[in-house]
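Here the complex is missing one protein chain, while the rest keep their positions.
Which chain is which? They are A and B, in the order written, and residues in each are numbered from 1.
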Amino acid sequence: MSDIKVKTAPVLGVDGRSAGHLLEIENLHVEFRTRDGVAKVINGVSYHVDAGETLAVLGESGSGKSVTAQTIMGILDTPPGFVTNGSIRFRGKDLLTMGKDERRLVRGEGIAMVFQDALSALNPVFTVGFQIAELFRKRRGMSRADGYKRATELLDLVKIPAAKTRLKDYPHQFSGGMRQRVMIAMALALDPEVLIADEPTTALDVTVQAQIMDLLAEIRRDRNMGMILITHDLGVVADVADRIAVMYAGRIVEQADVHALYGKPCHPYTLALLDSLPRLDLKGQELNTIKGLPPNLLRIPSGCAFHPRCRMARDICSTQRPALLELGGVRSSACHFAEELYGRE
Amino acid sequence: MSSPEVATPTAEAAPMPVTPAVVEPAPRKDKPRSLWTDAWYELRRKPLFVISAILITLFVLMAAVPQLFTSADPLAADLNRSLTPPDFGAWFQFGKQGQFGFDLQGADIYARTIYGARASILVGLSAVIGNMLLGGFFGILSGYLGGWTDTLLARFGDIFLGLPFVLGALVILSTFAPVQSNPSAFRITSLVILTFIALGWPSFARIMRAAVLSTKQLDYVHAAQALGARPGRVIFRHVLPNAIAPMVVVGTITLGAYIGAEATLSFLGVGLRQPVVSWGIMIGDSRQYMEAAPYMMAFPAAFLAIAVLSFVMLGDAVRDALDPKLR
Partner (left out) sequence: MGRYALRRLLQAIPVFIGTTFLIWFLVWGLPGDPFAGRCGERQCPESYVKFMTDKFGLDDPLPVQYFNYLTNLLQGEFGQTFNGTEIGDLLAQAFPVSIKLALVAVAAEALIGITAGVLTGLRRGSFIDNLVLVSTLVLIAMPIFVIGLVARYSLGLASVSPEAPWVELIIPGLILGSGSLAYITRLTRVNLVENRRADYVRTAVAKGLAPSRVTGVHLLRNSMIPVVTWLGLDLGSLMGGAIVTEGIFNIRGIGGLLFDSINRRQSGVVVSIVAILVLVYLIVNLLVDLLYGVLDPRIRYE
């Protein structure tokens, strides 16, 4: 697995804004207008991904990581979800302002998505062959026979045994891991430049998780795609990601190169997340957990949203919201004590 | 349907909820009371529910004390008044007659329409209650004993469900009260009610059986049984509360359907007959005079449709309120 860490693609535009990134989200705001009030789900998220690199977006459920992905894909449920500000540029063009048809063509071909729960994400009443071949037939104008031929190749690519016969099976006839492979094959069909994987392994057994992550990493490398890996699992991230963005209450609280982040987290939330990982060398000790609950998005705490749960919180944290501070390189952190944390040994 | 949800998935594993998870502390569903208070809160704000509830109250009042609405005798016929059109001037004046006109025999259509509610409500309500009791009893037997009793009762119920409703009622009623015969009001009314019960109980037995089976699975019921609770206690404490919601919903809608069915059978001449006053009979009588005296049919038909509609709407609203999934 360690070979994956070898970066084969250059990380372009390390210093951020200047160069055109492949996919660049800037200052995205999304809110959910519910009966109980307006929930600010995403509050100014910016990140980017380039060809050949993997960005991991990390956060608890409700942190807005999946909603960001849905907004990129244009599959946000509206209502209740509304984009109130920001831009999502793919190859320099803003997806949020482009025409419906133009945007539709970006889906699958420019940016494709692997969903968390393949069992519900695949249509239960069509064979997987139909669902994959459909892309070739409708998007590439291929004949039925050609579409199925390409679908077989794709199932081979994602290492599903007996691809040709399994094409005729329905999603529920596959095992969890195999189903997720089908999902991946479908996402790859139109050769996308960016692949968003939304918790691709959450629903799977631990052993299968590793296989799927390996497969994703391998494909990403072979095709030189950009990948956004959305997860809550710190363990998954370490082996695959180049950069990590940590989200909390709809904001990015820390962003860093994967090694830097693991080596020296510069935000108390990241610190707490890492602390709460079970570790072999601390066997017998009590597991550290983050106290409290994720914030209620209808009433996000004032100041730093994390302060009620933060071990380092002081008075300033409840009154002033810390800005995302650049700490050098691709590193940034949104904490009043970021520099303190960065400077520590 | 109201099985308690105890499982709280870890915050991490849960998929992104559409509304933030912490917005409202989920009402604990293991207390049936909160389900009903919830439903009641939901219902009071629904116009369809309020309207149908008011209408049903009116119909029940009509059935119980028709004298409140009219002072005329629905059976008094005076051929001099035969086929007199409605007197709209008499509409809000109590004590007057002929608001809806007079029928062929010269009986007051308004009074007959008001008195007609009694037959509809009586037949519908008694049949539904009978269904609940009989079906509920067999349902509990099926669910609790299982095995051969269950299979046997299921097949037995299928025999009655296999008969199309109107068809079955037609055969049964025409056997026990041939078309040409003149059974007494009590006899024919109870016959209609019994027919509805005979044909309807299997549906209610199925509901009760499902409720018993799902309740039997619950941990706290296992616990109660392990502690030595007797079947009777388990049924009254745990099974019945779970069965009430679907029973009430299906019962209300069925009541509406039975009112329609009673009218249909009376219209066909095999259901209620003179001297019982029924909307179905009135509509049947009006057939030959559709052109000459459309009011003979219009008023009872309107009452009939509104009555059926009220019960169906009420059942619909209650179901929506009790089934949080559809909210």
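Structural remarks
Convention: a contact is a pair of C-beta atoms (placed from the backbone, for glycine too) under 8 Å apart; a residue touches a chain by one contact, two chains touch by 3 or more.
Here the structure is a predicted model, which means the values were calculated and not measured.
When the omitted chain is restored, the residue from B:Ala63, B:Leu170, B:Val221 or B:Ala243 that touches it is B:Leu170. Summary of contacts with the chain left out: across A:Phe115, A:Tyr148 or A:Tyr269, the touching residue is A:Phe115. Within the whole complex, the absent chain has one touching residue among A:Val41, A:Leu95, A:Met186 or A:Leu204, and that is A:Met186. Mapped onto chain A, contacts with the missing chain fall at residues 73-75, 77, 104-109, 112-113, 115, 117, 120-126, 134-135, 138-139, 170, 172, 186, 190.
Against the chain not shown here, chain B presents residues 155-156, 158-160, 162-164, 166-167, 170-172, 174-175, 178-180, 256, 260-261, 263-264, 267-268, 270, 283, 287, 290-291, 294, 297, 301, 304-305, 308-309, 312-313, 316, 326.
Basically, only the chains that are shown with their structure count from here on.
Centre-to-centre separation between chain A and chain B, using Cα means, comes to 54 Å.
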